[in-house]
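Missing here: one protein chain of the complex. Every other protein chain is in place.
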Amino acid sequence: MAISIRKLARQARELAPGHRACAGCAFPSIIRIVLSVTDDPIVVVNATGCMEVVTSIYPYNAWPVTWFHSAFDNTGATISGIEAAYKALVRKGKIPADKKIRFVVFAGDGGTYDIGLQALSGALERGHDFLYVCYDNGAYMNTGIQRSGATPRHGATTTSPAGKVIPGKQQRRKPLTEIVAAHDIPYAAQASPSHWLDLARKAEKGLLTEGPAFLNVLSACPPGWGFPEEKTIEISQLAVETGFWPLYEVENGYFRITFKPKEFKPIEEFLRAQTRFKHILNDPKLLEDFKEDIKREWERLEFLASRPRPQE
Amino acid sequence: MKSWKELEPAPFIPEPCTSRAIKTGDWRTRKPIWHEEKCNHCLFCWLYCPDSAILVKEDKMIGIDYDYCKGCGICSEVCPDKCKAIDIVQEVK
Partner (left out) sequence: MPRIPMTGNEAAAYAMMQINPDVVAAYPITPSTQVVERFSDYVNNGECQTEFVPVESEHSAMSACIGASACGARVMTATAAQGLALMHEMLYIASSMRLPIVTVIASRALNSPLNIHGDHSDTMGSRDSGWLQFYGESVQEFYDHVFIALRAAELSNLPAFVCEDGFILSHTLEPVDVLDKNEVAKYLGERKPLYNLLDTDHPIMAGHLSLPDSYMEHRRKLAEGMMEAPKFIDQAYREFAERFGRKYDWIEVYDPQDAEVAVLIIGSAAGTAKETVDLLAEEGKRAAVIKLLVPRPLPVERLRKALSKFKVVAIMERTDSYKNHGGPMFSEIAAALYHHDTRPILRAYHYGFGGRDIFPEDFMKVFNDLLDMASGKKEIPETMNYVGLKED
(Lines give C-alpha, C1' and ligand atoms only; values in the text may rest on other atoms or scores of the structure.)
Protein backbone atom coordinates (compact mmCIF):
# COMPACT_ATOMS: atom_id res chain seq x y z
CA MET A 1 0.00 0.00 0.00
CA ALA A 2 1.20 3.54 -0.62
CA ILE A 3 1.50 4.79 2.90
CA SER A 4 0.60 8.28 4.06
CA ILE A 5 -0.32 9.64 7.46
CA ARG A 6 -3.83 10.36 6.18
CA LYS A 7 -4.23 6.76 5.04
CA LEU A 8 -3.05 5.55 8.42
CA ALA A 9 -5.54 7.89 10.11
CA ARG A 10 -8.39 6.63 7.93
CA GLN A 11 -7.85 2.98 8.86
CA ALA A 12 -6.40 3.75 12.27
CA ARG A 13 -6.18 1.07 14.88
CA GLU A 14 -4.62 2.45 18.03
CA LEU A 15 -4.69 2.15 21.79
CA ALA A 16 -7.84 3.59 23.30
CA PRO A 17 -7.17 6.55 25.59
CA GLY A 18 -7.35 6.00 29.33
CA HIS A 19 -4.31 3.72 29.48
CA ARG A 20 -1.72 4.43 32.16
CA ALA A 21 1.44 4.85 30.06
CA CYS A 22 3.68 7.71 31.19
CA ALA A 23 3.02 11.09 29.59
CA GLY A 24 5.28 11.20 26.52
CA CYS A 25 5.72 7.43 26.16
CA ALA A 26 6.85 6.34 22.68
CA PHE A 27 5.23 2.95 22.30
CA PRO A 28 1.62 4.02 21.75
CA SER A 29 2.71 5.60 18.46
CA ILE A 30 4.67 2.45 17.55
CA ILE A 31 1.50 0.41 18.16
CA ARG A 32 -0.54 2.87 16.11
CA ILE A 33 1.80 2.59 13.12
CA VAL A 34 2.10 -1.21 13.24
CA LEU A 35 -1.62 -1.88 13.66
CA SER A 36 -2.73 0.69 11.09
CA VAL A 37 -0.69 -0.46 8.09
CA THR A 38 -3.09 -3.36 7.59
CA ASP A 39 -6.77 -4.01 8.14
CA ASP A 40 -6.38 -7.78 8.46
CA PRO A 41 -7.60 -9.26 11.76
CA ILE A 42 -4.78 -9.31 14.29
CA VAL A 43 -4.07 -11.30 17.44
CA VAL A 44 -1.51 -9.59 19.68
CA VAL A 45 0.62 -11.43 22.23
CA ASN A 46 2.17 -9.02 24.73
CA ALA A 47 5.00 -9.86 27.11
CA THR A 48 4.89 -8.70 30.71
CA GLY A 49 6.30 -5.17 30.80
CA CYS A 50 5.34 -1.53 30.59
CA MET A 51 3.08 -1.91 27.57
CA GLU A 52 1.24 -4.91 28.95
CA VAL A 53 0.82 -3.50 32.42
CA VAL A 54 -0.47 -0.04 31.49
CA THR A 55 -2.94 -1.27 28.87
CA SER A 56 -4.49 -4.23 30.69
CA ILE A 57 -5.50 -3.17 34.20
CA TYR A 58 -8.76 -5.02 34.89
CA PRO A 59 -11.38 -4.10 33.75
CA TYR A 60 -9.79 -1.39 31.55
CA ASN A 61 -8.67 -2.81 28.22
CA ALA A 62 -6.91 -0.26 26.01
CA TRP A 63 -6.53 -2.54 22.99
CA PRO A 64 -8.77 -2.44 19.91
CA VAL A 65 -7.73 -5.94 18.76
CA THR A 66 -7.61 -9.43 20.29
CA TRP A 67 -4.87 -9.51 22.91
CA PHE A 68 -3.21 -12.19 25.02
CA HIS A 69 -0.69 -12.21 27.81
CA SER A 70 0.53 -15.15 29.86
CA ALA A 71 4.09 -14.45 31.08
CA PHE A 72 7.28 -12.48 30.56
CA ASP A 73 9.71 -14.90 28.97
CA ASN A 74 7.57 -16.81 26.52
CA THR A 75 5.99 -14.69 23.81
CA GLY A 76 7.93 -16.59 21.11
CA ALA A 77 6.49 -19.88 22.34
CA THR A 78 3.02 -18.45 22.95
CA ILE A 79 2.68 -17.04 19.45
CA SER A 80 3.93 -20.40 18.11
CA GLY A 81 1.07 -22.18 19.88
CA ILE A 82 -1.51 -19.68 18.65
CA GLU A 83 -0.26 -19.88 15.08
CA ALA A 84 -0.23 -23.70 15.34
CA ALA A 85 -3.83 -23.72 16.57
CA TYR A 86 -4.83 -21.49 13.67
CA LYS A 87 -3.13 -23.81 11.16
CA ALA A 88 -4.69 -26.91 12.72
CA LEU A 89 -8.18 -25.42 12.77
CA VAL A 90 -7.89 -24.26 9.14
CA ARG A 91 -6.67 -27.74 8.17
CA LYS A 92 -9.62 -29.34 9.94
CA GLY A 93 -12.02 -26.93 8.24
CA LYS A 94 -13.06 -25.24 11.50
CA ILE A 95 -11.75 -21.86 10.31
CA PRO A 96 -12.25 -20.80 6.65
CA ALA A 97 -8.94 -20.97 4.78
CA ASP A 98 -9.40 -17.45 3.41
CA LYS A 99 -9.71 -15.91 6.88
CA LYS A 100 -6.22 -14.50 7.21
CA ILE A 101 -5.24 -13.58 10.76
CA ARG A 102 -1.97 -11.80 11.50
CA PHE A 103 -0.07 -12.87 14.61
CA VAL A 104 1.92 -10.08 16.23
CA VAL A 105 4.09 -10.06 19.35
CA PHE A 106 4.88 -6.86 21.25
CA ALA A 107 7.64 -7.28 23.80
CA GLY A 108 10.14 -4.96 25.42
CA ASP A 109 13.89 -5.35 25.24
CA GLY A 110 13.71 -7.14 28.60
CA GLY A 111 11.38 -9.80 27.29
CA THR A 112 13.31 -10.08 24.01
CA TYR A 113 17.06 -9.62 24.45
CA ASP A 114 17.25 -11.41 27.77
CA ILE A 115 14.62 -13.55 29.42
CA GLY A 116 12.63 -14.14 26.24
CA LEU A 117 15.50 -14.83 23.85
CA GLN A 118 15.27 -18.61 23.94
CA ALA A 119 11.58 -18.69 23.13
CA LEU A 120 12.09 -16.15 20.32
CA SER A 121 14.98 -18.16 18.89
CA GLY A 122 12.93 -21.37 18.92
CA ALA A 123 10.01 -19.70 17.17
CA LEU A 124 12.34 -18.26 14.51
CA GLU A 125 14.00 -21.62 13.93
CA ARG A 126 10.67 -23.39 13.55
CA GLY A 127 9.57 -20.83 10.98
CA HIS A 128 6.17 -19.85 12.41
CA ASP A 129 4.29 -17.14 10.53
CA PHE A 130 4.32 -14.09 12.82
CA LEU A 131 5.69 -10.58 13.28
CA TYR A 132 7.65 -9.91 16.47
CA VAL A 133 7.94 -6.25 17.43
CA CYS A 134 10.46 -5.45 20.13
CA TYR A 135 9.96 -1.96 21.61
CA ASP A 136 13.49 -1.23 22.79
CA ASN A 137 13.81 1.35 25.56
CA GLY A 138 17.17 0.01 26.65
CA ALA A 139 16.40 -1.23 30.18
CA TYR A 140 13.83 -3.05 32.32
CA MET A 141 11.70 0.04 32.59
CA ASN A 142 8.54 -1.42 34.10
CA THR A 143 10.34 -2.52 37.24
CA GLY A 144 12.07 0.84 37.58
CA ILE A 145 14.91 1.16 35.09
CA GLN A 146 17.25 -1.81 35.62
CA ARG A 147 19.91 -2.70 33.06
CA SER A 148 19.13 -5.11 30.27
CA GLY A 149 21.20 -6.63 27.47
CA ALA A 150 19.97 -3.69 25.38
CA THR A 151 21.40 -0.99 27.64
CA PRO A 152 24.30 0.72 25.85
CA ARG A 153 27.81 0.63 27.35
CA HIS A 154 28.25 3.13 30.19
CA GLY A 155 24.51 3.76 30.32
CA ALA A 156 23.35 4.43 33.87
CA THR A 157 20.50 2.35 35.25
CA THR A 158 19.55 1.39 38.81
CA THR A 159 21.49 -1.87 38.59
CA SER A 160 24.37 -0.33 36.66
CA PRO A 161 24.61 3.05 38.33
CA ALA A 162 27.21 5.64 37.34
CA GLY A 163 29.25 5.09 40.50
CA LYS A 164 32.60 6.34 41.69
CA VAL A 165 34.30 3.07 40.84
CA ILE A 166 32.18 1.57 38.08
CA PRO A 167 30.68 4.17 35.71
CA GLY A 168 27.49 2.51 34.45
CA LYS A 169 26.98 -0.68 32.50
CA GLN A 170 30.30 -2.17 31.51
CA GLN A 171 29.16 -4.33 28.60
CA ARG A 172 28.26 -3.33 25.06
CA ARG A 173 24.68 -3.64 23.91
CA LYS A 174 23.73 -7.10 22.59
CA PRO A 175 23.42 -6.84 18.78
CA LEU A 176 20.01 -8.46 18.90
CA THR A 177 18.73 -7.52 15.46
CA GLU A 178 21.78 -9.17 13.95
CA ILE A 179 21.31 -12.22 16.17
CA VAL A 180 17.74 -12.51 14.93
CA ALA A 181 18.85 -12.00 11.32
CA ALA A 182 21.46 -14.73 11.81
CA HIS A 183 18.57 -17.19 12.21
CA ASP A 184 18.22 -16.79 8.45
CA ILE A 185 14.60 -15.67 8.60
CA PRO A 186 12.81 -13.90 5.75
CA TYR A 187 12.73 -10.41 7.32
CA ALA A 188 14.32 -8.47 10.17
CA ALA A 189 14.63 -4.74 10.57
CA GLN A 190 15.47 -1.92 12.92
CA ALA A 191 13.28 1.20 12.99
CA SER A 192 12.33 4.29 14.97
CA PRO A 193 8.99 6.09 15.28
CA SER A 194 10.80 9.36 14.44
CA HIS A 195 11.19 7.98 10.92
CA TRP A 196 7.54 7.01 10.67
CA LEU A 197 7.38 6.14 6.98
CA ASP A 198 10.42 3.86 7.26
CA LEU A 199 8.79 2.18 10.29
CA ALA A 200 5.42 1.88 8.55
CA ARG A 201 6.97 0.31 5.44
CA LYS A 202 8.94 -2.14 7.58
CA ALA A 203 5.84 -2.99 9.62
CA GLU A 204 3.88 -3.66 6.47
CA LYS A 205 6.67 -5.80 5.04
CA GLY A 206 6.93 -7.68 8.30
CA LEU A 207 3.19 -8.34 8.47
CA LEU A 208 2.93 -9.49 4.88
CA THR A 209 6.07 -11.67 5.01
CA GLU A 210 5.28 -15.36 5.18
CA GLY A 211 7.22 -16.90 8.00
CA PRO A 212 9.03 -15.16 10.86
CA ALA A 213 9.56 -11.39 10.70
CA PHE A 214 11.17 -9.19 13.34
CA LEU A 215 11.16 -5.46 14.04
CA ASN A 216 13.36 -3.83 16.65
CA VAL A 217 11.92 -0.36 17.27
CA LEU A 218 13.59 2.31 19.38
CA SER A 219 11.20 3.36 22.15
CA ALA A 220 12.39 6.49 23.93
CA CYS A 221 11.48 6.59 27.64
CA PRO A 222 11.25 9.95 29.46
CA PRO A 223 11.71 8.67 33.03
CA GLY A 224 14.20 5.94 32.07
CA TRP A 225 16.45 8.07 29.88
CA GLY A 226 15.97 11.34 31.71
CA PHE A 227 14.57 13.85 29.25
CA PRO A 228 11.50 16.13 29.23
CA GLU A 229 8.39 14.25 28.13
CA GLU A 230 7.69 16.44 25.11
CA LYS A 231 11.04 15.55 23.53
CA THR A 232 10.31 11.87 22.86
CA ILE A 233 10.22 12.07 19.07
CA GLU A 234 13.05 14.61 18.92
CA ILE A 235 15.30 12.31 20.98
CA SER A 236 14.39 9.35 18.78
CA GLN A 237 15.34 11.41 15.74
CA LEU A 238 18.66 12.34 17.35
CA ALA A 239 19.32 8.68 18.12
CA VAL A 240 19.08 7.93 14.41
CA GLU A 241 20.90 11.03 13.16
CA THR A 242 23.89 10.50 15.47
CA GLY A 243 24.25 6.89 14.33
CA PHE A 244 23.33 5.52 17.74
CA TRP A 245 20.32 3.65 16.33
CA PRO A 246 20.95 2.50 12.75
CA LEU A 247 17.92 1.98 10.53
CA TYR A 248 18.29 -1.10 8.37
CA GLU A 249 16.52 -4.18 7.13
CA VAL A 250 17.60 -7.72 6.36
CA GLU A 251 15.72 -9.64 3.69
CA ASN A 252 16.68 -13.30 3.51
CA GLY A 253 20.12 -12.53 4.88
CA TYR A 254 20.86 -9.47 2.73
CA PHE A 255 21.38 -6.29 4.71
CA ARG A 256 20.26 -2.87 3.49
CA ILE A 257 20.80 0.35 5.40
CA THR A 258 17.58 2.32 4.95
CA PHE A 259 18.74 5.64 6.34
CA LYS A 260 22.19 7.18 6.49
CA PRO A 261 22.71 10.91 6.90
CA LYS A 262 25.40 12.53 4.76
CA GLU A 263 27.08 13.40 8.02
CA PHE A 264 26.24 12.03 11.42
CA LYS A 265 25.38 14.60 14.06
CA PRO A 266 27.85 14.62 16.96
CA ILE A 267 26.93 11.99 19.56
CA GLU A 268 27.41 14.60 22.30
CA GLU A 269 24.05 16.11 21.29
CA PHE A 270 22.33 12.81 22.02
CA LEU A 271 24.22 12.27 25.28
CA ARG A 272 23.66 15.81 26.53
CA ALA A 273 19.92 15.46 26.16
CA GLN A 274 19.59 12.59 28.69
CA THR A 275 20.51 12.26 32.36
CA ARG A 276 21.43 8.58 31.95
CA PHE A 277 24.50 9.60 29.94
CA LYS A 278 25.61 12.84 31.56
CA HIS A 279 28.53 11.19 33.41
CA ILE A 280 29.91 10.10 30.04
CA LEU A 281 30.35 13.68 28.87
CA ASN A 282 32.57 14.36 31.88
CA ASP A 283 34.99 11.55 31.10
CA PRO A 284 36.89 11.47 27.80
CA LYS A 285 37.61 7.74 28.11
CA LEU A 286 33.91 6.90 28.48
CA LEU A 287 33.01 9.19 25.59
CA GLU A 288 35.68 7.55 23.44
CA ASP A 289 34.19 4.09 24.30
CA PHE A 290 30.69 5.26 23.39
CA LYS A 291 31.83 6.58 20.01
CA GLU A 292 33.88 3.45 19.44
CA ASP A 293 30.83 1.22 20.03
CA ILE A 294 28.80 3.12 17.43
CA LYS A 295 31.67 3.03 14.93
CA ARG A 296 32.13 -0.69 15.48
CA GLU A 297 28.48 -1.43 14.84
CA TRP A 298 28.37 0.72 11.69
CA GLU A 299 31.52 -0.90 10.27
CA ARG A 300 29.93 -4.29 10.70
CA LEU A 301 26.61 -3.19 9.18
CA GLU A 302 28.29 -1.54 6.21
CA PHE A 303 30.28 -4.70 5.59
CA LEU A 304 27.16 -6.86 5.81
CA ALA A 305 25.26 -4.47 3.53
CA SER A 306 28.06 -4.57 0.94
CA ARG A 307 27.39 -8.24 0.16
CA PRO A 308 26.13 -8.29 -3.42
CA ARG A 309 22.59 -9.58 -3.83
CA PRO A 310 21.97 -12.32 -6.38
CA GLN A 311 20.53 -11.05 -9.68
CA GLU A 312 16.74 -10.97 -9.45
CA MET B 1 -15.69 -3.78 41.07
CA LYS B 2 -17.58 -7.00 40.44
CA SER B 3 -18.15 -9.64 43.12
CA TRP B 4 -16.50 -12.97 42.39
CA LYS B 5 -19.80 -14.47 41.32
CA GLU B 6 -20.37 -11.77 38.68
CA LEU B 7 -16.86 -12.07 37.25
CA GLU B 8 -16.03 -13.52 33.83
CA PRO B 9 -15.35 -17.28 34.20
CA ALA B 10 -11.65 -16.82 33.43
CA PRO B 11 -9.26 -13.81 33.46
CA PHE B 12 -10.44 -12.10 30.30
CA ILE B 13 -12.07 -8.77 29.47
CA PRO B 14 -14.76 -9.43 26.87
CA GLU B 15 -14.81 -5.96 25.25
CA PRO B 16 -12.12 -3.89 23.53
CA CYS B 17 -11.27 -0.27 24.45
CA THR B 18 -12.88 -0.22 27.91
CA SER B 19 -9.98 1.93 29.16
CA ARG B 20 -11.99 4.92 27.98
CA ALA B 21 -13.66 4.89 31.38
CA ILE B 22 -10.45 6.31 32.90
CA LYS B 23 -10.12 10.04 32.24
CA THR B 24 -6.36 10.50 32.30
CA GLY B 25 -6.85 14.20 31.60
CA ASP B 26 -6.63 14.79 35.34
CA TRP B 27 -2.91 13.86 35.19
CA ARG B 28 -2.01 17.13 33.45
CA THR B 29 -0.28 20.15 34.85
CA ARG B 30 -0.07 21.88 31.46
CA LYS B 31 -2.28 21.73 28.40
CA PRO B 32 -1.99 22.12 24.63
CA ILE B 33 -3.96 24.87 22.93
CA TRP B 34 -4.66 24.37 19.22
CA HIS B 35 -4.83 27.30 16.84
CA GLU B 36 -6.92 25.99 13.96
CA GLU B 37 -6.06 28.86 11.65
CA LYS B 38 -2.34 27.97 11.75
CA CYS B 39 -2.91 24.23 11.22
CA ASN B 40 -2.04 22.57 7.89
CA HIS B 41 -3.55 19.21 8.96
CA CYS B 42 -0.34 17.27 8.48
CA LEU B 43 -1.58 15.01 11.34
CA PHE B 44 1.87 14.55 12.91
CA CYS B 45 0.27 15.40 16.26
CA TRP B 46 -2.25 12.60 15.74
CA LEU B 47 0.51 10.20 14.71
CA TYR B 48 2.59 10.81 17.83
CA CYS B 49 0.05 11.51 20.58
CA PRO B 50 0.57 8.72 23.15
CA ASP B 51 -2.96 9.03 24.42
CA SER B 52 -5.03 9.15 21.22
CA ALA B 53 -6.14 12.60 22.29
CA ILE B 54 -5.81 14.28 18.91
CA LEU B 55 -9.18 14.05 17.20
CA VAL B 56 -9.18 13.52 13.44
CA LYS B 57 -12.13 13.41 11.07
CA GLU B 58 -12.03 13.07 7.29
CA ASP B 59 -8.30 13.73 6.97
CA LYS B 60 -8.40 16.83 9.17
CA MET B 61 -7.49 17.52 12.76
CA ILE B 62 -10.60 18.73 14.53
CA GLY B 63 -9.49 19.15 18.13
CA ILE B 64 -7.93 17.82 21.32
CA ASP B 65 -9.67 15.45 23.69
CA TYR B 66 -8.97 17.02 27.08
CA ASP B 67 -10.61 14.09 28.89
CA TYR B 68 -7.47 12.10 28.17
CA CYS B 69 -4.67 14.53 27.27
CA LYS B 70 -1.84 14.09 29.82
CA GLY B 71 -0.16 17.33 28.76
CA CYS B 72 3.08 15.69 27.58
CA GLY B 73 3.60 18.34 24.90
CA ILE B 74 4.69 16.01 22.09
CA CYS B 75 2.00 17.44 19.80
CA SER B 76 3.44 20.92 20.12
CA GLU B 77 6.99 19.69 19.48
CA VAL B 78 6.18 17.68 16.35
CA CYS B 79 4.00 20.40 14.85
CA PRO B 80 6.07 21.68 11.87
CA ASP B 81 8.04 24.88 12.47
CA LYS B 82 6.19 26.59 9.66
CA CYS B 83 2.85 26.04 11.45
CA LYS B 84 3.48 25.96 15.20
CA ALA B 85 -0.25 25.55 15.62
CA ILE B 86 -0.14 24.12 19.17
CA ASP B 87 1.03 26.02 22.24
CA ILE B 88 1.58 24.50 25.68
CA VAL B 89 0.32 26.53 28.60
CA GLN B 90 0.42 25.88 32.34
CA GLU B 91 -2.88 24.61 33.55
CA VAL B 92 -4.34 26.32 36.55
CA LYS B 93 -6.82 24.11 38.40
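Letters A and B name the chains as they come in the text, with residue numbers starting at 1 for each one.
Following the convention adopted for this analysis, contacts are C-beta pairs under 8 Å (C-beta built on N, C-alpha and C of every residue); 3 or more make two chains touch, one makes a residue touch a chain.
None of the values given here were measured: they were computed from a predicted structure.
Visitor: Give the residue, chosen from A:Val104, A:Ala119, A:Ala181 or A:Ile280, that touches the chain omitted from the document.
Guide: The one listed residue touching the chain not shown is A:Ala119.
Visitor: Using the touch definition up top, pick the residue from A:Met1, A:Ala84 or A:Ile166 that touches the left-out chain.
Guide: Residue touching the chain left out of view: A:Ala84.
Visitor: Write the list of subunit B residues that the hidden chain touches.
Guide: 1-4, 7, 9-16
Visitor: For subunit A, enumerate the residues touching the unshown chain of the complex.
Guide: 41-43, 45, 52-53, 56-59, 61, 63-71, 73-74, 76-82, 84-89, 91-92, 95, 101, 118-119, 121-122, 125-126
One rule holds in what follows: only the chains that are shown with their structure count from here on.
Visitor: Rounded to the nearest whole Å, what is the centre-to-centre distance of subunit A and subunit B, using the mean of the C-alpha atoms as each centre?
Guide: 23
Visitor: Using the touch definition from the top, list the residues of subunit B that touch subunit A in their complex.
Guide: 1-2, 11, 13, 15-24, 27-28, 42-44, 46-53, 56, 59, 65, 67-68, 70-74, 76-78, 88
Visitor: Using the touch definition from the top, list the residues of subunit A that touch subunit B in their complex.
Guide: 5-6, 8-10, 12, 14-21, 23-29, 32-33, 55-65, 193, 196, 228-234
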